[in-house]
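My questions all concern the structure below.
The other protein chains are all here in position, but one chain of the complex has been omitted.
Showing chain A:
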Amino acid sequence: MPRVSIEVDGVKYDDDVEPRLLLAHYLRDRLGKVGTPIGCDTSNCGACTVLLDGMSVKSCSVLAVQADGQDVTTIEGLGDGQGLHPLQRAFHQEHALQCGYCTPGMIMAALDLLRENPDPSDEEVREGLEGNLCRCTGYQNIVRAVRRAAGDLSPKPAQQEATR
């Protein structure tokens, strides 16, 4: 059985895994990281999105062995245990969820989008999240939440002044 070394949410794990083990199952069943749900099993829904070496991936479409030597960030790695990450807070404030099943994937995909484009338009948010399906909200509040988080995450004018 291959041995993998994967860092998940800042903690390094060394494990023997069956080659067929999906990263999504490794996170949930082996590490107990059940913050990452599995939705569709057909690569459509994006609920299981995590960051692999900083880039969004659908963890149902990556083998754990393929992630050997890489860093994984899940929704559980965002907050500090006390406060919410700005994206989590914005989803709460803008009521960007109803059942919440798609939310971890939405937030991880949005985090990846904001890494590339810190100030996306509505259209760009929709394109960035096209791999993530929500069956409750109609997406309106999700788009608002991502744009609100973009504002919260960007440096404030005073901070920009201070770093000059």
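The definition used in the following text is that a residue touches a chain if its C-beta (ideal position, glycine included) is under 8 Å from a C-beta of that chain, and two chains touch if they have at least 3 such contacts; residues count from 1.
Heads up, the rule we're going with is that contacts and distances are computed from a predicted model.
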"Carbon-monoxide dehydrogenase medium subunit", "Imidazole glycerol phosphate synthase subunit HisF", "K+/H+ antiporter subunit F" or "Sugar ABC transporter ATP-binding protein" - which is the UniProt name of the missing chain: "Carbon-monoxide dehydrogenase medium subunit"
Option touching the unshown chain, where A:Val8, A:Leu27 or A:Val62 are the choices: A:Val62
Touching residues on chain A - with respect to the absent chain: 2, 18-20, 22, 25, 41-44, 46, 49, 52, 55-58, 60-63, 65-66, 109, 112-113, 128, 130-132
